[in-house]
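Of the protein chains in this complex, all but one are displayed in their positions.
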Amino acid sequence: MTVVTLTTDFGMTDPFVGIMKGVLATRAPDATVIDVSHGVPPQDVLAGALVLRQAVPYFPPDAIHVAVVDPGVGTSRRAICVATTAGTLLVGPDNGVLSLAAPPDSVAKVVHLTQERFFLSPRSATFHGRDVFAPVAAALANGTDPAALGPAIGDIERLALPPVARSAGSLTGQVIYVDHFGNLTTNVAESDLMGEVTIGVAAVRVRGVSASYAAVGRGEPVAVVNSWGLLEIAVRDGSARQTVGAKAGDPVTIERR
Amino acid sequence: MTVVTLTTDFGMTDPFVGIMKGVLATRAPDATVIDVSHGVPPQDVLAGALVLRQAVPYFPPDAIHVAVVDPGVGTSRRAICVATTAGTLLVGPDNGVLSLAAPPDSVAKVVHLTQERFFLSPRSATFHGRDVFAPVAAALANGTDPAALGPAIGDIERLALPPVARSAGSLTGQVIYVDHFGNLTTNVAESDLMGEVTIGVAAVRVRGVSASYAAVGRGEPVAVVNSWGLLEIAVRDGSARQTVGAKAGDPVTIERR
Partner (left out) sequence: MTVVTLTTDFGMTDPFVGIMKGVLATRAPDATVIDVSHGVPPQDVLAGALVLRQAVPYFPPDAIHVAVVDPGVGTSRRAICVATTAGTLLVGPDNGVLSLAAPPDSVAKVVHLTQERFFLSPRSATFHGRDVFAPVAAALANGTDPAALGPAIGDIERLALPPVARSAGSLTGQVIYVDHFGNLTTNVAESDLMGEVTIGVAAVRVRGVSASYAAVGRGEPVAVVNSWGLLEIAVRDGSARQTVGAKAGDPVTIERR
């Protein structure tokens, strides 16, 4: 039983994800298909890459992960399959969406998906999730060697999270992801939070990093190290997005006290 | 392993879809249940019919498709099962929601679902997805002959997409579906787009049909033939719904240049 996961910006209102699952059910009926997320903001390749990076470690190492955030669909951007040294396969457009889940030292092989006999025919100009990536994932789930899908290539497009700026006694990061609860995930790692710190985002100042959301009163802002190992600003039983008024891209300052 | 698909207007916030899956897991544990979409606009039977029509061809031919967009639930509207000549079974209310996926020449048999022993008991007046359609789909997945579910009937309620109006050198269609990206799908088929055309929707004019979204600059409107084989007006890396300001039902004109 092979696991195939799906990460897209397709949302859940249209039948697009369901149609991809139809292709998989038709061509690889024994695969188990799992949704990682279809709520990646439209065309936000970096957010898709971040979501995929956070999810992959919790799946079986031999899983096949399909990620389709693909504003260049129908152009000459490449379709690729990345095989990692752990035995994981990543399938999607070569626009960086796979890159955070496959750091350079983890890449065993990259294949440019050119063998059209694995695709649906005719192939649309707007929905390669259905016409290219789902059928390729089905072939891989059925045991097709990635090498059969096209020529090996030496590189993939890479994206990077924005870096944290460091100066004496302070550090400036940013909000990189805002979740359903309105929690603000930053690019500041736990290892950047030594000692007593004050965290600033928009007009809000939070003293120290707490052990849980419930360390403060209801409606109060709180900083925690979240499940991704990153600094998060939340509001207990509330929404930091609304209360703090911050969004992805906004600066976050960490000052030593 | 039989595939059962679900298409509804139930949305994803409530437990209604989960409860239907509970009935299926209880009565047909070997079936594979796949969501086509639960984002059909509430009570929009035609949108549900369109979604189902687009999805069915990508599923195994022996799949069982359940569609519940059912504003007449609890009234005397019939519950039916349509068997197609391809071996596909469609289950839902007889209000047209199944009709676009089952054109007249593809219908092998229609059964009026009257055999209450296949339903849950008691049966509510508001949730036949749970009480009628899921248990009937479970019975079908377990191999029950549709003929056991009720008497054969000769006709079903049919809906039609709005027609395209043609005149010399021009053609007027309409927006029939707006997706999560804000892309505007029209009822104009690829075969209606011969030669050099200018497409008009709201105050926007688009010259020609492009090969991909990326044929224009970011934020610019673009016309493509989409994955349903229909003319679509989109905005590159944006939302045509917002930028163009159009919605389902709005007219779209095609003029030969």
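For reference, chains read A and B in written order, and residue numbers begin at 1 within each chain.
The rule we apply is simple: contacts are C-beta pairs under 8 Å (C-beta built on N, C-alpha and C of every residue); 3 or more make two chains touch, one makes a residue touch a chain.
Predicted model, so just to flag it, every value in this text is computed and none were measured.
K.L.:
For the chain left off this view, which of B:D14, B:E116 or B:E190 is in contact with it?
P.N.:
Result: among the candidates, B:D14 touches the missing chain.
K.L.:
Spell out the interface residues on chain A facing the chain that's missing from view.
P.N.:
Contact residues on chain A toward the absent chain are 1, 3, 5, 7, 12, 32, 34-39, 51, 54-55, 58-60, 63, 179-181, 211-214, 224-227, 232, 236-237, 239.
K.L.:
When the complex is taken as a whole, what residues of chain B touch the one chain not shown?
P.N.:
10-19, 21-23, 25-26, 29, 42-43, 71-75, 124-127, 130-131
Definition applied: only the chains that are shown with their structure count from here on.
K.L.:
Counting in whole Å, what is the centre-to-centre distance of chain A and chain B, each centre being its mean C-alpha position?
P.N.:
So the centre of chain A lies 30 Å away from the centre of chain B.
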